[in-house]
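Heads up, one of the protein chains got dropped from this complex, but the rest are sitting where they should.
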Amino acid sequence: MVSSFQRYIINKTATYIVLWFLAAFLNFLLPRIMPGDPIGRYLETLYNMGQGTTGGIVQVVPEAEKLRQQVIEQFGLDKPPYTQFFLWLINFLRGDWGYSLAFPNLPPVIDLVKQYLPPTLMLLIPSLVISWVVGNYLGAYMALKGGKVDKIGLSSMQFISLIPAYWLIIVLVFIFGVYYKILPVSGKPGYMIPSLSFDYIKALLYHWILPMTTITLIGIGGWSIGMRAYVIYQLNANYMKYSKALGLPQRVLGRYAFRNAIIPQFIAFAMSFGGLFAGNLLVEMVYGYPGMGSLLSMILGRLDIFGMQAIFTFTATMILVANYVADIMYGFLDPRIRRGITEVVE
Amino acid sequence: MGEPILSINNLTKTYALGLARRRYVKALDNISFKINKGEFVSLVGESGSGKTTLARIILRLTPPSSGEVIYKGKNVWSLSDEELRWYRKEVQGVFQDPYTSFNPFYKVDRALSVAVKKFLPGEDEHVVIRKVLESVRLNPDEVLGRYPHQLSGGQLQRIAIARALIPRPELLIADEYISMVDMSTRVDIVNLSRDLVDQYKMTIIMITHEMNMALYATDKMIVLFKGRIVEYGDTKKILKDPLHPYTQLMIEALPRIDKNIERKILQKTLDAQKKGLTESVRGCRFAYRCPFATERCFNEDPVLEEIDKDHYVACWLHNRR
Amino acid sequence: MARDIVSKAQDLRLYYILPNNIYVKAVDGVNIEIPRGGFLGLVGESGSGKTTLAEGLLYLIDPPMIKISGKIFYIRKREGSSTEYETIDLETLPQHRLDQLRGVELSLIPQYAMDALNPTMKIGSFIKDVARYHGRDVDEILNRALERFKLLGLPSDILNRYPHELSGGMRQRTVVGISTLLNPKFLVADEPVSNLDVVQQHIVIDFLTELVEKKIVETLLMVTHDLHLILEKSRYLLLMYGGHIVETGSKEEVWSEPLHPYTKMFLESIPPVGSRIEEKRIRGIPGNPPDLRYPPPGCRFHPRCPFAMDICRRKEPPEIEVRPGRKVKCWLFVDRKV
Partner (left out) sequence: MKPLTKLIGVSKSIRQTLLGDLFTNKRFVIGFTIFLFIILLGYVGSLFAYPDPWKISYYTPGGTDRCTDDLRYLPPSPEHLLGTDNNCRDIYTWLVVGLKNTIWIAALAGVIGTLIATVLGMIAGYKGGLLDDVINFSANFMIVIPMFIVLLMIVGYVPERLRTSMLVAVVIGLLSWPGPTRVVRSMVMQNKAADYVDMAKLTNFTSTEILFKEILPNIASYIFLIYINSFSSAIFTEVGIGAIGFGPFDAVTLGRAFNAMLAGGAITLGLWWWFMSLGLVVVFLSYSLLLINLGLQHVFNPRLRFTVYAV
């Protein structure tokens, strides 16, 4: 007999696998049902490149014709749709994500992701952690303090959280880059080739400060509003009134409230990854920071169908994994799930 | 007496509980009884006895798992659309919470006028509404034109009864209709119900956890315990001589002014409780608390038996076979 | 004098403030003295303000409940003295001193007992916290808790359970146990048996009665809408109607000779066990309880009162002390005293 918690985990695992299939299927389907047949266009471009007829715009790649054949074979583009889907899925899982049209040398998409993902993670993870910690602290502080602190704090946090990130970075760039000239006006670390060298990392860090500040600031706004609401909810709960009636001091009540309010915030931490990733894309695109956002903007600009498919599927995978982790974590944190809900009958 | 107006035959309702681990709970377990026209019947039970489920099944709001409800010879759960309209005219209900029984968006008038439109098309709304409000002893001018949150629980519950009376039903199911009304006005609603039975030959099933009110006003009494009927019969007989230990307990536990009242059964029940027995699956549901339980009670299910005229009990203590 | 009283409220007005700045006048000018010792009852119908008054006596006043006027006193034996009593004004008492009193000397079984427990804390951990912050020996208190929980018919592994692993009735009894754990001198029990079945009701009432009889709890004020529930055990009653205390007195006095028309009619509105409608028709109180947002002027009961006089409609009646401890708030008794 499986415990209810095990059942919870199995349930969630199954759900997320289904969700992943759905996301992958959507990604497979969309380009194929869109008007204008992007895949045809993709192959056509490759064909043209093989023929060397596109001339001045795209550099002619001799092996493009070979590549075209390879793509048709690899993705079974001459086979029926369902075979195509499974072939595509298997290829995706194996890391064969096709070749990107967005770059003249037609690199494999997976190599691009390997190159552009680390700078993005370098932005996302620290900003997520910092804004989560600071935001929760601020939110709890506002809620527990009440009065003016709460009123002013809440209004300003609401305001901050409503600033579009892609605009805030413009303002920050103007202040620190254009006016004071202490930070770079664009996210591109010069003409350096992305590598693991010390110089490159130093340059990257220098260009990392502004986007990092932007998404962290806005993140703090969101987290603190959420935490404040949760803490206030807890403070108004009946168990809080009862604990107070039993003479437990204010600091203990605050601790109870914080402990119960932080559980949903833990979950939200992992779940926010997707939204943050999306918001971050815009910041990167606007600032030109060499992360997934910039990559995506190049790929979208060139209508690089395989690039899009792969990156969207990869992003969806990352987000689903984050949410899956969050759900499992929730199960561990909340005793109502960990120990199972049992209807106790006397 | 003749043909009963309502008969319940082997009614069972099972609920599945829990998402992760399914458990099945029998809210009603093989219930059968008959009700004659013009009787004021009380269905008494504590929370978890299944009394509200029973009310909802009779009112055709919750489907039963098995068994049947026969009203005037027709199976209530297999009525045609037209028969259902007839059934709604004949059988009406009043619910527990007067505050949620009315749509907060509308004035209370609407509940009444809609009922007139649906059930008595062509009749003068105003006349019907005023008459029916007067019959539940409300001053129409005091309640009409008001929103539900502007009225007291007692007033709302009377309007709910008035609404139920509009189609001139034969059977009224009153599900815990006094439990949320102020203490000092409960008895008036029970009195009103008694008068409806006496004056209009209506049949009323009053579902309640208040033994006291049931003993005070009703003709017949059905005592439920954990989805089963434990005792059923003439209220006066039950008041004078309750047979089932659970009924005895319920009556004995009623609060009295007398300080030194002896509560033998209750005391014994409390002692029995300390033994920490668990509920029997095969036998009598009350056995684990019963001060008189024998081994048989735990192993064999007692059946409802007529001990006296109009007095049934399901208990091995009274088994004559 | 002070030794006979455990708690006192003077001109107490506790209102709830609604968002549109309308007040619900839940307790509106209450002067009471709660006698020391024994099982007392505070009786009123729903909407009479009894819960508000009960929480007010423990100074559990949190928004949206606000105190408009009045003082709340707790009277206790001066420490280290056997004869002297001190009167503590709970309002001026610093928060930490108030916290020290709560749970230890003043305690509450709340009306919301069903969900009064922290959902993410085991019962045992919560009890440990309560013991620790009142400077008690944790193990001793845990052992005592186990004993008491057993009396209340709760399972032995209860300390290791979370609230959601208990049924509603069990949670309610657990709260009864926790509220009385530090042997409070003055316990307010607000509808402690409202959601329990007959057997459980008696378990809880017997438990509380035993604590009072053994003098573990000196004074128990039980708040209830069901007069019958406490008629047997209580010695003294306070009756509330529409935000006022309308009558006080020993149970025998109130029962055999109710003074206030409301009390009289209220007692007569509940059918005694064994009475039948054919023999004697019991009548309820006509009319409706007052709306505490717009209470009627004068006596709150006058719209329903068969004896209402002109003055009742205009002026709030005074409190008449018929005998020591026997008070009634009604114009009918003004002459009797003078």
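By letter and in written order, the chains are A, B and C; residue numbering begins at 1 in each of them.
Going forward, a residue touches a chain if its C-beta (ideal position, glycine included) is under 8 Å from a C-beta of that chain, and two chains touch if they have at least 3 such contacts.
Everything quoted here is computed from the prediction, not taken from an experiment.
Trainee: Which of these, B:92, B:235 or B:269, touches the one chain of the complex that we don't see?
Mentor: The one listed residue touching the chain not shown is B:92.
Trainee: Among A:142, A:215, A:308 or A:328, choose the residue that contacts the chain missing from this document, as touch is defined above.
Mentor: In the full complex, the listed residue that touches the missing chain is A:308.
Trainee: Sort through C:31, C:100 or C:194 and give me the one touching the missing partner chain.
Mentor: Missing-chain contact among the listed residues: C:194.
Trainee: Go through chain A and note every residue touching the omitted chain.
Mentor: 19, 22-23, 26-27, 30-31, 34-36, 38, 158-159, 162-164, 166-167, 170-171, 173-174, 177-179, 185, 271, 274-275, 277-279, 281-282, 285-286, 296-297, 300-301, 303, 305, 308, 312, 315-316, 319-320, 323
Trainee: What residues on chain B make contact with the chain left out of this view?
Mentor: 47, 59, 61, 85, 88, 92-93, 95-97, 99-107, 111, 114-115, 118-119, 147, 149-150, 153, 160, 163-164, 179-180
Here, only the chains that are shown with their structure count from here on.
Trainee: How far is the middle of chain B from the middle of chain C, if each middle is the mean of its Cα atoms, in Å?
Mentor: One centre to the other, that is 32 Å.
Trainee: Enumerate the residues of chain B that touch no fewer than two other chains.
Mentor: Within chain B, the residues that touch at least two other chains are 48.
Trainee: Which chain A residues touch at least two other chains?
Mentor: In chain A, the residues touching two or more other chains are 341-343, 345.
Trainee: Report the residues of chain A in contact with chain C in the complex, numbered from low to high.
Mentor: 237-239, 241-250, 252, 256, 259-260, 263, 334-336, 339, 341-346
Trainee: Quick check: in the complex, which residue numbers of chain C touch chain B?
Mentor: Spelled out, the residues of chain C in touch with chain B are 45-47, 153, 195, 197-199, 201-203, 206, 225-229, 231-232, 255, 265-266, 269-277, 281-286, 288-289.
Trainee: Can you name the residues of chain C that touch chain A in the complex?
Mentor: Going by the criterion above, the answer is residues 58, 60, 62, 95-96, 98-104, 107-108, 110, 112, 115-121, 126, 129-130, 133-134, 162, 164-167, 169-170, 175, 178-179.
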